[in-house]
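One structure, pasted below without further comment.
One protein chain is absent from this view; the other protein chains keep their places.
Moving on to chain A:
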Amino acid sequence: MAGEKKAGEKKPAQKKTGEKKTGDKKPVEKKPSQKKVREKIKKPKKYHASRNPVLARGIGKYSRSAMYARKALYKRKYTAPETKIEKKKKEKPRATITKPVGGDKNGGSRVVKVRKMPRYYPTEDVPRKLLSHGKKPFCQHKRKLRASITPGTVLILLTGRHRGKRVVFLKQLATGLLLVTGPLVINRVPLRRAHQKFVIATSTKVDISGVKIPKHLTDAYFKKKRLRKPKHQEGEIFDTEKEKYEITEQRKTDQKAVDSQILARIKKVPQLRGYLRSTFSLSNGVYPHKLVF
């Protein structure tokens, strides 16, 4: 509104010739030739901080009338949008129409509603939600990752056959599990999956910015394979299942491909190799809640 612009707010834009007199009081004098440039540059509106200093919580220094004067509300009077109401009153669309009707003794015309009432009201206002509403399958779940776990972080595994070992984090897989590697030569931990919850993230990071992890390392690659084809052989079921896990050649090549890149970066940091070789343990007087990892 016009009143706001006059009320000393520091808007350099849109100076009209009528307000040039007030412009003399302002510290910066702007040339009329720069008007157009200024009008294009729109400054975001800056609101003044509270003009009522706080004496104690909930108690201001100035009274209502003093604040009225301080905020210059006598200049800022807004009129209600009356014209719209008047317009609405004028421009309301017709609710009924009179239509001619044929036939004898019918009265000649009928008053017909333009917008008719609905002929059916459903018994429920909002359609009932399915029992499975909001329940997503596992593949569509949201995967979260702790902020402390970034690619290259050294993690301490807490469960599994590699518990206590310090390991390098590579990436988070589609199911949310973490892809992790020893590297193998350092602590005999291969490319493996680890669960976020059973891992301590240390603040030590290895720079893995340029390392390329092959794309075929997905959850399906790491999933345990089980053969189950009974085929009416009740006595020999235990033989067909894999008893011993055999390391495939593909796993070995993938391990080498990833580890060679990471080992080069580990060697750059002094003592990091020895650190990854060591295991984590608690002893007397060591309290995990007091340790900074």
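What we mean here is this: contacts are C-beta pairs under 8 Å (C-beta built on N, C-alpha and C of every residue); 3 or more make two chains touch, one makes a residue touch a chain; residues count from 1.
The criterion applied here is as follows: contacts and distances are computed from a predicted model.
Trainee: Leaving aside the chains on screen, match the unshown one to its UniProt name from "Immediate early response gene 2 protein", "AP complex subunit sigma", "Sodium/hydrogen exchanger" or "Large ribosomal subunit protein eL14".
Mentor: "Large ribosomal subunit protein eL14"
Trainee: Using the definition of touch stated at the top, determine which of A:I156, A:L177 or A:A257 touches the missing chain.
Mentor: Missing-chain contact among the listed residues: A:I156.
Trainee: For chain A, which residues lie in contact with the unshown chain of the complex?
Mentor: Residues of chain A in touch with the missing chain: 154, 156, 166, 202-204, 271-272, 274-275, 278, 280, 291-293.
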